[in-house]
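Here it is: the structure, laid out below.
Every protein chain of the complex appears in place save one, which is left out.
So, chain A:
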Amino acid sequence: MTIDATTLPSELLVTPQPLIGFCGLDTARQGVHKAIWEAFSGSLQRKAADRAAVQYKLLPPNYEFPVAKPKRASYEWYHPKGILKRNWMLKHLHVLPSVVVLFQDMEWNDLQWTEKQVQCAGTVQALKNALQERNTRLCLVLLQVVPPGEDLLAAERAASLTSACGITSKMLFILPHTEHLMGYTLRLESAFLDMAQSYYALMSKRIRNHRDQLSAAHTTLKIRHQFKLGFVAEMRQDFSTAQKHYFQAYTILVEIRSNDSNCVEFKTLAGFLNYKICRLMFKLKTPRDAITQFNIHVEKYKTRVGFKDLAFEHYAWLSTQNSVFAELFCEAIKNGLPALQTQHPGIYYHKSAEYVMKRRDAAQQAFAALLDSGEAAQATNNPNPLSLYTEFFGIRAVKTGDLVAEQQANVHLCEQERGYNHSAGIIALLSQAMAQFKIYKCLRFRKKLAIDMAEEYLQSGDHAKALTLYSLMLPDYRQEKWSTIFTDVLLKTLRCALLSASVADYIACSIEALSLRHQSEQKDRLLLLDNLWQVYQGMPPMPRTQLTEESMSLWTSALSSVKSPIPIDFDKVSDVVEMYATFEREQLSNDDVLQLQLIVRVLTDVPLRIRSFHVVLADAGNSQNNYKLEAQKYFSFPHLPQLRAQRGPVDQPKAFEKNMILEPGFYYQFFCSTEAQQFHENTQLRIVRVEALMGTDQIGALLTCSSNYTRQPFRHHTRSRDLDDNVTINPICYIAPTFHLVTQTLLGHGHANGMDGEPAAAPRMLVHEYYPVVINICNPFNVYLMNVGVHISVPGALRNSVFLTTDISPGRQKLHTQIQIDVGELSGQSSNTATYYIFSMAETEIKLQQRLSYTLDVDKGGEGSSGAVGARPSTAPNSSESTPDHDVKNIALSLAAISPVQIEYLDETRLRKSRVDTVTVRCYSDFKFCARFYTLNRKPLNQVYRGENFLLRANTEVLAVDEVEILDSFFICDHNLVQSNYSFKRKKYTNKYNNGDQLESVIVLRTNSTAQDWTTARDLDQRGKLEGNVTSSKFIRRPPKSHSEETSAPTPPAGISAYMSKSLVAKIPTTMIIINSNSAAMSSSLHAEDAKLAEDGAPTGPTMEGVRTTRVVYNKALEAVQGTGHCRGFIKGIYTLEENPSPAPVFGVFCIRWRRANAKEENESKFIISGLDIAEPPLNIYCTIEEKMFVKMPMAFKVVIKNPTTHVLHLIATLSISKADNFICSGHKQLDISIMAYGEKELVYNLYPLQVGWQELPVLSLEYNSKADPQKNDIHNALLDELVLRALPKRVFVLPPLKQQTTK
């Protein structure tokens, strides 16, 4: 073969390195020698990067050095036959060393020194003889065991040795083979290298000398010399000089005129030189220059074809140039050169591949010409291709000018070319190029290369590989929408599929090729369709060119083993058939019939026969569950408007027949239907894809089209272009669940009237009321339901103010925030009711969550009965078949948010459904309550003094809209307080109060302890334990039978007002324990306390700050008071939601029992009354006056002064009558009193009223006796005055004399 043109010789490709020859080393037998040799040349050493680039050669003992040619005296008549000899580079690279090193085992103190010296001298001499006429350096290395030292003997012997061998002392080296061999070798190496350098320098000089003798005619010699100089410079590692010389050689070469015969030589040499230049340029980091040089080079030689017959040789050369340059480029990139998208090795690989293609074309032409001339036969006689070559590069062993011989040689070359596998070469180059193009982000270019490669495979007959490549490229080009290119690729793919008998690919490509987008005639499409049906029927297709026998048999076997149906993804393969599916309705209940429409249109101009249409559905929540529906009936419409108007040519849809022909241009509307029952309730059905089966039973294509209706963001309105635009598509259908219970909620009607007849307008719910709610649960279906239950819960925001209960039996202890009412079983067409009560402490809107649930048996029989119409689980490969039962949980979970109905699957056969509704009740206020404290003088009270009586005035206003009966109202005071009635008149409630009616109670209270020593329940408990006489009886008090409170008429001026705020009741406590100490007060009480104290917060804001609402949270609705006596007790577990609870103690609970007019249920409203600070007074003054005074009837005015302190008090009491004429008074006018600690003193005056009407009483004033008690001063006296003012009445009403009195 044309080795010159196609490949570069290997000696050119390596980097030239100085050659150093070693002799005298017997590596085979002597370990030391072997170690030394390995130290120099071994692979271990080569790793070190800093080692000099040297090539070592081990010379055998009788190595024959090439004989030097005799020097030419004159070059005048010398005309070489070629430019460069084939062996020159090899000789200098591998054969002729620059330095010959002779290794000898000689110790200085060797006993046989003299003999060895002689022997050594002989060897040296022999070498010298062999290297006659060469400048090769010779040096001697003595291998010694003893480390070198300053030794006189050594110096002397060395001198004698050098003289004996005839070498200078510089050429003698000692190599001690100790463990530091590596270091010694490195140093020796640099010494050798120096010698090699000087050798090559000398060699350059000699060549230069030759050159000087040349005349202008010696162009070829000049090139040779320049080349040699460059090569030697490269040996010396002098790259820039080398480049210069090569470049000179190149310029000279370019200038020579070439003809057909020397063209090959020139191109070969130019290729060599160019290679060297580019290589050095890359090495010297001037890649741009390299690329430019290469381009110029190719440009220059592109047109120099040489012999026309051997054009392939030229292309081979060009291809080689490119590929070699690409390799250089790659190498440079590996060494850190950055490449660009537009300038990278792939381009050159590609060009190289292109030239190989041209080479093949040229070779085929040449061979065709050869056949024509009938010379092919001759060529075969010449079997040895190498015989054509001379010792010069690029020169044939053909005498120039001998036309016959030349012709023969050309024929010979053609013959050789035939044997070359072009395709393999092209494919290899293309794959290299593809790799590069991929790196440099030229993906489209890479595709093009892949297409080229596929074409090459196709040409070389490897259809399967071509098909693979083509079909890989198809989607890419399809996506890019370059229809011309795509058509080309598609048709080639089709051809490959045909040739390789790949049924699936053939069918897929045929169908795709039916599209109008592919530029072909209708008759071509018809032909394609015919062939397609041939294949469907199990016959090989019959294209225009008949298939060969081989492919016929391939087809036969392929058709028998085809796996039908062949899936074809119509999302990708576009523009043949357009298919859309839509649900007829967006929502269905599960006993409806699910209907689907499928709209199909043929986009090409040939009719298609479709075997069947299917629509595949899936649950949105669980795409594993697939259902397949078959199209049954259809309409066809010639135009889109008719489709939209639903006006078909016939009224009844036609039944779908197998292999129906779809005419191009028509719109077909298919219908599928099934019963929705077989799907799970509460699921979203989604159309997964539409499938159309085409073909026969044996072989068919399954055209699948997924239904993701992504519309273009910018669509242009064209009236008939887009089916999608003009038809409403519902891709999702929701199967609404059936809830078998119907409920009706009646508010505000108790058992009495809630059930029967006409429910009147619901009464308004009031605060503190047990408000009944009746749920009427009805099952209108013919289904047997089990475990029907209602669960009602209070939302979190109202947790502490709204409660629920089902139990309003006396006691009413059980309040809950959520209740569950079990209704039990409901058979078909039956109903039941459930009642519960709401109790609210707050006036607000109450939204209760009402959750109905039941279980029922699942009927699984539906699926089988639907028959052919019914959906069957899809058998499509991508849907794993699973029975619904296994996945039901997933559905329930994923769809929980969609519907208010929740479906839970308890097991295979039972499911629970539940639905959450909201019941809204507005709660209105019942009473407006307000409580104030007064002194006995009816002055607003700021502070309570221990041991003094004061008044509580409780005002109640009815706010309820409906009529209310107040049964009772009473005050339960704290244990530390004592209450007594203001007057003994018993309070009577008239029944039925209306909105706006006002009520008032006045209660006298007294405390015996200050706020500091306020007794709490715990204190009492402990005390009781200590005393051991506490009988704690657990009982629940029964409702009182009588009233404990009486109204009192006086209305003191409003002072301190304590507004009640509705308090919040806390969590449900356990049953209450009321500790009842068996006190006399208790037993003697006429009224039993109300045990059912649902307490209410009525905290009074501190008066100074005006009205303030305090949210007090109590422990329990019913018994919050731990009773300790008649209407006394401890209020349990007060805690407030406020950060700083009011310091004032709670004085008690005001309780109103009431009920709606005509209703039975009693309710209680309770208001907490928070008290005032209790202070220790300096004195307690009690004043007693008769209840009624009559004129001229003497009466006693008794003042008791009590000393609550531990000190003795010294007082002066003075009585002064302001108006002399209203009373006659007797008693001490002024009195010094001394009261002992805790003692008391009674002052008694007799008063005789003289006048009727309001009369000022005599004023008693007290002051400290400053004589007896000098610490007391005026400030204390002022305090006393205030006390007196508060305690003593000022006026009294004197009645006229009684009748009998007057008569008397």
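Keep this in mind: contacts are C-beta pairs under 8 Å (C-beta built on N, C-alpha and C of every residue); 3 or more make two chains touch, one makes a residue touch a chain; residues count from 1.
The rule is simple: contacts and distances are computed from a predicted model.
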{"item": "Candidate names \"DNA-directed RNA polymerase II subunit\", \"Trafficking protein particle complex subunit 2-like protein\", \"B-related factor 1\" or \"Electron transfer flavoprotein subunit beta\"; UniProt protein name, chain not shown", "value": "\"Trafficking protein particle complex subunit 2-like protein\""}
{"item": "Residue, one of A:Ser373, A:Asn421 or A:Thr484, that touches the chain absent here", "value": "A:Thr484"}
{"item": "Residue of A:Lys116, A:Arg211, A:Lys244 or A:Lys448 in touch with the missing chain, whole complex considered", "value": "A:Lys448"}
{"item": "Omitted-chain contact residue, chosen from A:Gln341, A:Gln537 or A:Gln1251", "value": "A:Gln341"}
{"item": "Sites on chain A contacted by the missing partner chain, in the whole complex", "value": "341-342, 347, 351, 354, 441-445, 447-448, 451, 480-485, 488, 714, 716, 718"}
